[in-house]
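Here the complex is missing a single protein chain, while all its other protein chains stay put.
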Amino acid sequence: MAKLMEDEVFMAFTTYAVIVVVKMLLMAPLTAFYRITRGAFANEEDVARKPAEERKKLLRSHPDVERVRRCHQNDIETIVPFVLVGLLYALTGPVLSAALLHFRIFAGSRICHTIAYLFSLPQPSRGLSWVIGLLVNFSMSYSVLSTVLYL
Amino acid sequence: MAKLMEDEVFMAFTTYAVIVVVKMLLMAPLTAFYRITRGAFANEEDVARKPAEERKKLLRSHPDVERVRRCHQNDIETIVPFVLVGLLYALTGPVLSAALLHFRIFAGSRICHTIAYLFSLPQPSRGLSWVIGLLVNFSMSYSVLSTVLYL
Partner (left out) sequence: MAKLMEDEVFMAFTTYAVIVVVKMLLMAPLTAFYRITRGAFANEEDVARKPAEERKKLLRSHPDVERVRRCHQNDIETIVPFVLVGLLYALTGPVLSAALLHFRIFAGSRICHTIAYLFSLPQPSRGLSWVIGLLVNFSMSYSVLSTVLYL
């Protein structure tokens, strides 16, 4: 058991994987924060304690909430594949420097992506950070398939 | 290979991970069930065999379908990170009792969350079970990063 966690590449993968997953997890309480401060809820039971006349008004969507949710969804579409493919990539025994390069670029690109999304920075900041994250995923996938191909 | 599955912490992780993933998978047929019984479809080819005048009416959203979908989405946002971080957490060799505590609380919280969501139970039942699941994820993430940090 301990042997995997003594491998430097696997330790690096573990560190960056947990960092980006924690970043992704933080989008959930952020959505809750925007739902409460903007007064935009999705479920009737969430507004049950409000006065009856206010309830219907609070069951709405709000641009700020939708923005965080789109950012969260993009995380799911990009970060989850990173952890899945990255785990297999780390197990194929890549060179440490190449692996670190992949993990660091990915983590950096996703932090930039979140900032660009939440603060509505002008394009192509968000588009570019999204593409870089995708390219890291494709590069790791290619590396895994060229090492291990068992169809 | 067999060695990993002889480790008690890893066996416990495997058991609880599969249980919560199966729970998450069951939301998909449940959505299909609600789509069919409530007559609320998303694709034109899904209603192609219905009489022409009914088709347009069936391409709609329905509160019950949307509720299951939100519950499913919340599972994806919470259960997938649990399995990803939990796998790495199990590999860091935690004490069995601490690991079991994390896994059991998480599995329990997600079952409560699903019941609270699908039956529209009064808040804070759903909110609380959601927060507990998140806290387990953050606790495991912290534990992994404090054991293995290789930036």
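When the chains are written out, they are named A and B in that same order, and each has its own residue count from 1.
Just so it is clear, contacts are C-beta pairs under 8 Å (C-beta built on N, C-alpha and C of every residue); 3 or more make two chains touch, one makes a residue touch a chain.
For clarity, every value in this text was computed on a predicted model and none was experimentally measured.
Checked against the full complex, the candidates A:Phe10, A:Tyr34 or A:Phe103 give a single residue touching the omitted chain, namely A:Phe10. Of the options A:Leu84, A:Leu101, A:Ile115 or A:Leu128, the residue whose C-beta touches the omitted chain is A:Leu84.
Across the interface with the omitted chain, chain A contributes residues 3-4, 7, 9-10, 67, 70, 76-78, 80-81, 84-85, 87-88, 91-93, 120-123, 126, 130, 134, 137-138, 141, 144-145, 147-151.
Against the chain not displayed here, chain B makes contact via residues 1-2, 4-5, 8, 11-12, 14-15, 17-19, 21-22, 24-25, 27-29, 42-46, 48-49, 72, 76, 80, 83-84, 87.
Simple rule for what comes next: only the chains that are shown with their structure count from here on.
Taking CA atoms, the transformation carrying chain A onto chain B includes a rotation by 120°, reported to the nearest 5.
Taking each chain's centre as the average of its CA atoms, chain A and chain B sit 17 Å apart.
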